[in-house]
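Apart from one protein chain that is not included, each protein chain of the complex appears where it belongs.
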Amino acid sequence: MKKKSGSCLLTAEVFFRKRDEMELVVQLIVYGVLMGLIFALIALGLSLIFGVMNIVNFAHGEFLMVGMYIAYLLSASLHLDPLFSLPIAGLAGYLLGVGSYRLLVHHILRGPMVAQLFGTFGLMLFLRYLAMYIFTPDVRSVKQGILVGKTLSMGWISVDASKVFSAGICILAFAAVYWMIYRTKLGRALRATSIDSEAAKYMGIDTKGMNAFAWGIGGATVALAGALLAHFYYVTPTVGMLFTLIAFATVALGGFGSIVGAFIAGIVIGLIMVVSGQLVSELKFSFIYIVYFLVVVFRPRGLFGW
Amino acid sequence: MQQFLTDIFSFEDRPRFERIGFLIFLLIVLIFPWIVTSAYGRAVMIKFLLFALFGLGWNLIGGYGGQVDLGQAKNVGFGAYATALMIVWWKVPFWITIIPGMVIAAMESFAIAYPMFRLKGHYFAIATLCVALVWKELFIFWDWTGGARGVEIPIRSGADFVYMQFNSPIYYHYFILFLFLLQFYFMNWFRKSKLGYEVQAVRDNEDAAASLGINVYRTKVINYTITGGLGALGGSFMAVYYLYIDPDAVMPLDLSILIAMTVMVGGAGSIWGPIIGAALLIPLDMYLGAWLGAQKRLGIDFMVYAVIMMVIAAKEPKGIWGIIERLRKKGEVGG
Partner (left out) sequence: MMLEVKNLVKEFGGLVANGDISFELRQGEILGLIGPNGAGKSTLFNCIAGYYKPTRGNIFFEGKEITGWPPHLVTRVGIARTFQGMKMMPNLSVEENVMIGAFCRTSDRQIARKEAQEILDLMDLNGEARVLPTELPIALQKRVELARAIATKPRLLMLDEMAAGLNPLETKEIIEALQRIKEEKRLTLFLTEHVMEFIMTLSERVIVMSAGKKITEGLPVEVARQEKVIEAYLGERYAKGR
């Protein structure tokens, strides 16, 4: 008799532990996919810029950081809900992107690759330390907002409302960009420029304008992602490099120049981060860096790229 | 033998004004601590020499090799930790500790070079970033190296030449000057050696270099390996100078960036570049800070560097030395 109840208890315990584990796994997957969608949006801009003019934007994460600070500032000083900062961040990102192109990038495109590299590198440094100068390295966060700090419960799964919302916006943004690129005349001009800018020029396409536009969209999408991130992530001036690297890993995995690739790779990277964060939390970003390294060395084309 | 010594010390192949300029520079540096007696001034000079040292090493891969490496801090970290740990655990004299530091850095660089040199340009630069960041996170994660707490070297009294610990900055000044000159003359030998020429040939045109008998891959790997070892030397100095190291002090991203930046601004690929770059940026950094007050300075120095970098990228990728050379050529042709 005793033995039976003992084993019953054991089974029950095992059952509940397994259920906990299963819940944890599902929770992790959900979290990973949500973060992954945000990574995908971050990577989208980088992939676009690279696709159109084969230059790599070291300052990409810094544009994100700008988006974050815009959300923070609007919230802290004007008590504006961070949701309203989204279009503003997007616009600011667009202007920043176009400005960066016209003032700097356009002049280094013709130069040696080393010059291109330290051109955008210089831009990265400038923005990073400008932020550090203005805002000091203190960590900030957005304290109030409709979505800040709220959780949604679906059965036994609970997720941050802000993350779900962000993921939704990312999907919308992806759809919008995809539609723009493949279904509009503007997008066709962009694609033409990325395939062969000389030929595009001869066909009457304003390639300089296209380049600027690509940088604009790149800046807008990533600043938007920044404003979304501000809902639940720390705002500091040094956050840029981390997300630049995550974006690089995502774009490398998805394939440079591929929009679909950025989407899928983003989700994969999100899952990797979440899983490795669970296993060894101090090294969760290391795994992403390692992914970049392995992909770029052993399968440079990534999943979908050219 | 005599030829070997000449190769190390001679600058016959460079124009006279460079030789004279360097001698003047050397003279100033030699008598500096006797002229400038403020602790701050001496500290600035030591930091300048340290970054000139770092820059000389980085110049191998970034300048002569033409590959932008944004992860040199990992090598600095290897050297710093090797020295610090060996002193703390086993009381090993400083000059012996620099050997394992350089060897470990070189070996790691060698191992990572094989996969990494499949990459070029931006991808290579990002990969170096990734590698350095992974190492830094590892050092924070590992307990046996002290983790985030770091390693503290016990203080000794008086002037100790075994552990290179002194109570006056004058000793450290000549100490770092010695290390700097070691690397400087090594670079002088290097730029004229077969390896030095091969490295530059590979930088300028890989296909042509291969057609002239150069094993391109092997050359890149060897170059990167040496750069690794050289970076560790500066790290070892940092350990005994600051007497406290942790991953954020000796392996941070900002250090890699600063090292790369000083050389690129000064003139990558020329032996004078790292010196010029450090001479411009380090005092700027230290004095701008003091002038503006500690609070405000944060970031302004780098912002200024960043603007300089962007301007140089757009106008003269060869840095300040490139501008000097261009002016000199104009003078030659016109005059």
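Letters A and B mark the chains in the order given here, with residues in each chain numbered from 1 onward.
The rule is simple: a contact is a pair of C-beta atoms (placed from the backbone, for glycine too) under 8 Å apart; a residue touches a chain by one contact, two chains touch by 3 or more.
Everything numeric here is computed off the predicted structure, so don't read it as measured data.
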| What are the shown chains that the omitted chain is in contact with? | B
| task | May I ask which residue of B:Pro100, B:Pro252 or B:Gly269 touches the chain that does not appear here? | result | B:Gly269
| said: With the missing chain put back, one of B:Ile99, B:Leu138, B:Val216 or B:Leu284 would touch it. Which one? | reply: B:Val216
| field | Sole contact to the chain not displayed, among B:Ala201, B:Ile222 or B:Val307 | value | B:Ala201
| task | List the residues of chain B that touch the chain left out of this view. | result | 3, 7, 192-194, 197-198, 200-201, 203-205, 207-216, 269
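Just so we're on the same page, only the chains that are shown with their structure count from here on.
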| So, what's the distance in Å between the C-alpha centres of chain B and chain A? | 34
| Complex contacts: residues of chain B adjacent to chain A | 66, 68, 115-116, 118-119, 121-123, 125-127, 129-131, 133-134, 137-138, 140-141, 253, 257, 261, 264, 268, 295-296, 298-303, 305-310, 312-314, 317
| query | What residues on chain A touch chain B, complex-wise? | reply | 56, 104, 107-108, 111-119, 121-126, 128-134, 136-137, 237, 241, 245, 248, 252, 280, 282-283, 285-286, 289-290, 292-293, 296-298, 300
